[in-house]
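All protein chains but one are shown at their positions in the complex.
Which chain is which? They are A and B, in the order written, and residues in each are numbered from 1.
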Amino acid sequence: MNDTDQMICVREKKTIRLHWFNALCWLLLLASGFGIISGDFVRFAPTFWPELMQGLFGGNDNLVLAHIIVGISWVAVFVFFILFNFKGVVFPFLKKVLVLTPMAAFKDTWSMVVTLAHLFGLMKNTPVPPQGRYNGAQRLLGTMIIFCSLLIIVSGLYLFFGPQLLSFSENSFYGIIFRWALVGHASSVFLVIIGLIAHIYFALIEERESLEAMKSGNVSVEFIKHHNALWYEELKQEGKV
Amino acid sequence: MSTHDHFDPSRRAFLGATAGGTALTIAGLPSQALARINAPHDPEKLKETTEVFGFCDMCYWRCGLKIRSRDGRAVKIDGNPEHPNNWGVVCGKGNAGLMVAYAPNRLKHPMKRVGERGEGKWKPISWDEALETTAKELLKVKKKYGPQALALIGHGSWEKPYHRLAHAFGTPNTTSPVFGLCCGPRGLSNMMIMGRNLTGNETLDLENCKYFLMMGRNVTESLHNGETLGWVNGVANGAKVVYFDPRYSITASKADEYYAIRPLTDHAFLLAMINVVINEELYDKKFIAEYVVGFDELKQRVQKYTPEWAEPITEVPAKDIRRLAKEMAAKAPSVFVYSPRRLTRTSNDFGTGMSITILNTLFGVWGRKGGVFTPQKYKVPEIDLPEFEHATAHRIDSGGDFNYEQPEIPLAHIQDEEGKYHRADGAGVMGRWPIANPQYGLTNEMWRAMAEQKPYPIRALMTAGGNGFLNSTNYDIIRKALETVDFYVASDVIPNEMNMYADILLPEASYLERYDDLQVGGAREGYVAVRMPAMKPLHDTRDAWTICKQLADRMGLSAYFPHDSIKELLDDRLKKAGSSLAEIEKVGILKIPADPVKNFPLDHGGKLKIKTPGGSTKAELIPGMLKQMGFDKALDYVEQVRPNEDEFHMTFGRIGFHTHARTQDNVWTADLMRENVLWIHPEQAAKRGIKEGDLVKVSDRKGRSGEIKAKVTARIRKDTIFMVHGFGHWDKRMTTANGQGVADSNLASYAVDPHVGSMSMGLSLVKVEKV
Partner (left out) sequence: MTKKYVMLADTIRCIDCKACVVACRAEWETPMGYSRDWVKQAEFVKEDGSPRVMLFPGRCQHCDEAPCIEACPSGAAYKREDGMVLQDNEICSGCELCVPACPYDARWLNPETNTISKCTFCQPRVDQGLQPACVQTCVGRALIFGDMNDPSSEVSQLLKEKTWVKLTTDEVNIGPNHYYYTAGEALPDEVMPKLHDRHLAGKVMENVVNPVGAIGIGAMLLTFVGAGVLKMIGRRNEVSTSENQEDK
């Protein structure tokens, strides 16, 4: 990077803080979550992990409590953030990120495929289509993470509060929903993890500069010009570059 | 600035990575061998409880108990490991005793009848009013007719104070069903021949017996826990079991040989056994020489009863009879011919009982290991009491056996020369039922006396527990009796068809909620046990002793209830015995330890002490006293009824978790079996188009009938049907038992044994058809 590169602030401090809060919560939730599921038929993690976590917390009931406290805090913070920043941050973000039509999904997928192919020296002659603020992969990932998170939250709340507030013996549906909530909870977690791996790779290794954007909020204009051509145009029109 | 570096090996790397990744993750997937995690858990803790001692009252075996309580409520019934009746075990009924105390429909308040007798309309009243009314009405009857006009019928929890009250009142007419409806013929025949009853604590050395010849006696379902355990131990110790029963019961399933003997013919088999034992000299010669008279006479009388004679009657092969006799002789004296507990089936149960006793005597089982032991008795003096004016016998503690001792036999029907009234049921009365036991009486005859008002008026009835309908077999008599008396006061814990007729209903505290008089028993050990309350009486109930004392006080009979409380009475008696209430409450039971020399005198160079009612110091194979009355003819076999082609013998019996007619409404025991079913052989069922679970109508020759579900099973003879006793209730207050199953007692026979006066309930013949 050139010292003379023009930098632009693209992200507010509070958004950055939210991102890292989110990351921390995910770390804690994953660590505890994989420690909660115990029985071999349904467990993903190897035995040492739940043994370690449940041992650390003096029993799975305490571990679950920790998990739900973090989970609810995580949700609460997001809810407050969304409430107070809907017009200013959240709605614009959603508008740019959410993949809502099949056409958009197709376009984004194509962009992602070409990008990944280039990464491995393939499809050298096919250009990556110009991207907006968030590229195809980021939009797909972001959309998936948002919907998965919603499922995680709903299923998670049921998994914890269902047995507490409902009498499972009164209606067999309560148990049916619980068991499928487990499936939904685990499935969406796995999907997010899969996406996260790519996300972390690109942030830490492949596109280091984007990491800076999530620390200081600043990114170079050149970066934007190269990676997010359509967004560059927008910013030019807005007079920001 | 980053560069998109191109890695030549990248494509390969990607493919390899994916392949490797997949392989590794599959390898890392939960492997076939289960990997259990090891995590911390708080172990569940036992809740705190307090404990008292007691003894059970679900049936009459009365196992020793420890009862745990929490927050003033009994929560668990355990056995007392020290008690010889059960050595710590408790059956399903005993465990369900909690639901007697917690029964939602138990009798809660004193009630006064407001509708017709038996209509079931009540008004709750105070204890004062209930006791006052009862005292007033009883004294009214006494004044007009005399004290003998009161009958007391008991079959409840420790009815001793009621008997004392009735005797204090001046009547001889107190009775419990145990003799006339159950053990009478058996106990009496033993008593007449050996001078010992045997029923009661069943003083049998079961663990060491090597050969059980069982004439029925379904010991695994007609539970006497200590006796059952002893038998199970005996079997485990290698005893051979030969079991006779028209029904393949649980006991049959543990027998080495099972004979589906024709109903009512046990006597024929036993006589043939006696024939073989005598003729082939399989008896204990030494024992006979020293302890027995009447051998030659007996030998002469049984000559006609050959195995070949018995075979067509009993359907037991003659060769087996000979073989069994030889097998038993080889194991004697550690053998036992096992009578059923209840011997009220045939038209000659007394004769059956005699032949069982004779056979045991021929094998010399008395006073020897593996046979019948001599019990010890822990002597606890009775409290000081005034004389009982008219009582021929008063309820005294048994020491191992029920007390079937014969009194002096009075000579007139109504009163003797001293003006003492004879029992209305004729028990112990010459010219009526001279050999029937006057301590327990003939309950069946007492009901008849009330219905017919003969030999003299009985105008007042008091019952302490019991169910006169379901334990008798002639509902007309019971109903007539209940409708005839001027006054009926019933004391009970539970509602039932009989106490539905009461004018005054007194709600008793259950056995878990009260002290009662001491349990004095005799096993190898002599013992006295205490019953302590595990909780305060629920609702507005009172314990039996308090009820009787409060009635006694109101009738001028306080001298018979001199103590202020039952605790004082207990302490009084125990102090006389060298102990105290405080002491026995610590341990629950005081014992004289088993003494092999005393228990098995003949194995330890001792002598058997015999004193028959006839006055003999040797066992009388043909009791002289019976000969005097002509009752020795009971020894002869009497032809029994047989069903027609389309009829069945009507049989009934027990199952391990129900008993009498009192557990069918218990929420926990009813849960195990809500209704009885009719056992019918598959061939007979097929003939009638009956399948498992079908509703069938069973009816007897008198036109009595009921509807019941069928159990189609090869476990019953083709000419016999069976149902568990005690169901078929119709009292609407019995919310669990009402309308469930059929009352066997309404299908059973009402004949009377010609010698004893006890009931013959097994003669009924019924038809079965699909509904």
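We take it that contacts are C-beta pairs under 8 Å (C-beta built on N, C-alpha and C of every residue); 3 or more make two chains touch, one makes a residue touch a chain.
Fair warning: this is a prediction, and the values are worked out from it, not measured in the lab.
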*Mind giving the shown chains that are in contact with the missing chain?*
A, B
*Kindly state which of the options A:K13, A:K95 or A:R179 is in contact with the chain not pictured.*
A:R179
*If the hidden chain were put back, which of B:L98, B:I690 or B:M761 would touch it?*
B:L98
*Which of B:I383, B:V667 or B:L765 sits in contact with the chain that's absent?*
B:V667
*Contacting the left-out chain in the complete assembly, out of A:W20, A:F91, A:F173 or A:Y201*: A:Y201
_Per the touch definition above, residue among A:S38, A:N85, A:T109 or A:S210 touching the missing chain_ = A:S38
*Determine and list the subunit B residues touching the chain excluded from the picture.*
5, 7, 9-10, 13-14, 17-18, 20-22, 24-26, 28-30, 34, 36-37, 39, 41-46, 75-79, 88-96, 98, 220-221, 223, 225, 228-229, 232-233, 235-236, 248, 250, 252-254, 258, 656-657, 667-669, 671-672, 713-715
*Write the list of subunit A residues that the hidden chain touches.*
36-44, 50, 54, 59-61, 64, 119, 159, 162-163, 167-170, 174-176, 178-180, 182-183, 186-187, 190, 193-194, 197-198, 201, 204-206
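What we mean here is this: only the chains that are shown with their structure count from here on.
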_Rounded Å distance, subunit A centre to subunit B centre (Cα mean)_ = 76
*Mind listing the subunit A positions that touch subunit B in their complex?*
1, 38, 40-41, 43, 46-47, 50-51, 54-55, 58-60, 118-122, 206-209
*asked:* Applying the document's contact rule, which stretches of subunit B touch subunit A when the two form their complex?
replied: 1-2, 4, 6-8, 10-11, 14, 28, 30, 34-42
